[in-house]
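Note that one protein chain of the assembly has been removed; the remaining protein chains are unaltered in position.
Up next, chain A:
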Amino acid sequence: LFQVSAALRAGRVTATELCQRCLSLIKSTGFLNAYISVAEQAALRQAEESEKRYSRGQPLGVLDGIPVAVKDNFNTAGIETTCASNMLKGYISPYNATVVQKLLDQGAVLLGKTNLDEFAMGSGSTDGVFGPVRNPWSYSRQYKEKSAPESRSEDRESNWVITGGSSGGSAAAVSSFTCFAALGSDTGGSTRNPAAHCGVVGLKPTYGLISRHGLIPLVNSMDVPGILTRCVDDAAVVLGSLAGHDPKDSTTIQDNFKPFELPNLTDVSKFTIGVPKEYHAPGLSSEILALWSKAADLFKNAGAKVVEVSLPHTRYSIVCYHVLCTAEVASNMARFDGLEYGHRSDMNESTESMYAATRREGFNDVVRGRILSGNYFLLKQNYENYFVKAQKVRRLIVNDFVKVFGSGVDILLTPTTLSDAVPYMEFIKADNRTRSAQDDILTQAVNMAGLPAINVPTALSERGLPVGLQFIGRSFQEKQLLTVAKWFEKQVQFPMIELEEVKKHDQGIFQHQKSAASS
């Protein structure tokens, strides 16, 4: 981001050019299905305004004129917000989510809304009504090289891999260079999972740091807006512009937040890296296990203290999440009745039958399933046994983390996903809940505890697909977390995606990004 910003200030490129290039790249990568709505006219207008500011020598900041994308579960004034659901198709919000407003106030150019799993429920970005999102790496030279020659001919149509979810559209958008940063949301790993599969940086900030006002809620006690960028420095910049108390969201903390620039760490010997043994979960691919070990060795050889730690309740986090999430979903989805906004059924017999019909027409199976499960766990006869029990288990999980961080560990190092991205055809063989339960295991506990975590792309797998590792930090210690992550990023030198479409559009601007990533 710093590079592009400098280019804009020096006049080597104008905001309008940047915007137009991104828009045309979006069109040529349309087969990825990363975007639900593209706000072409509005974006060009914003770019023009930004250009005027630059010509006066008065840019608003590093983000002025930078094209960004936002996940479609953030409210955006004047742009359709659908949450990839029939329930909100055609819904145009009257206001901007606080984080969207903050980006716009910094001069960022909002290109459009990205695709997701319906209402952010899922771990593949495959269950939205606008169709699944394709991982840009499916079309990369690196992946194609490694696929069997026979499958290469029907490649484009049948062999593509998923992006992971639920912020798959945002991850794909950043990964395919159609924007410089994107917003996602993270409730159980929804930002870090697709970040790992798409080879981008995915940051989940501490719960309470960034406002959730305008983010259509899934689980009020665990949701956070997530940040997806191509490098750790960029994530810090975006974080700096978004964090801080918001009077419209009472779950944001009131402490003063000061945006920071990341130091270029050279000496990691003062850090203690914890490696939780429970994260060696069943189903973890041997490739990722090896990568995880290599990373731990990297830190050890650089002088850091690397210790094995234990988070004994990790394996219950998925079950706990399952109960708490469905319960909160049951409550949060109750607002969709067709009266004030969104889809409304033609059924007019009675209020209740209208609500029932509206909701049956508007929600897909996944959402409906979770609402019903949630209501079951909240029934009077089940409340203590399931909901309250899950809340107690939650405390145990949080205490595990408190204990570990209290014993001198600064950062935890874990894998982000169990394997590299699977082909879509294979992914859909199992249902959403099973998939989520499997894929969220490494990322979910962090949401329970509200801790900050970041996925850093680490290496390419045997199949030529990205694999990332996750760093977990202490609450509100994003600066420390990102500093270590940046050091790690520099050590691993994750390769650039080699996409034909990007090469065609590449004229210097993206060259800046490339050198930023590899420097």
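Keep in mind that, in the parts below, a residue touches a chain if its C-beta (ideal position, glycine included) is under 8 Å from a C-beta of that chain, and two chains touch if they have at least 3 such contacts; residues count from 1.
We adopt the following convention: contacts and distances are computed from a predicted model.
Enquirer: Look at the options "V-type proton ATPase subunit a", "GATC amidotransferase", "Small ribosomal subunit protein mS25" or "Centromere protein L" and return the one that UniProt uses as the protein name of the missing chain.
Expert: "GATC amidotransferase"
Enquirer: Among A:Glu261, A:Glu352, A:Glu462 or A:Glu500, which one is in touch with the chain left out?
Expert: Checking each option in A:Glu261, A:Glu352, A:Glu462 or A:Glu500, the one touching the absent chain turns out to be A:Glu352.
Enquirer: Which of these, A:Val393, A:Ala445 or A:Ile472, touches the one chain of the complex that we don't see?
Expert: Of the candidates A:Val393, A:Ala445 or A:Ile472, A:Val393 is in touch with the missing chain.
Enquirer: At which residues does chain A meet the chain that is not included here?
Expert: Touching the missing chain: residues 91-92, 94, 207-208, 221, 245, 247, 250-254, 313, 316, 319-320, 322-323, 326, 330, 337-342, 344-357, 359-361, 363, 365, 368-369, 371-377, 379, 385-386, 388-396, 398, 431, 433, 437, 449-450, 475.
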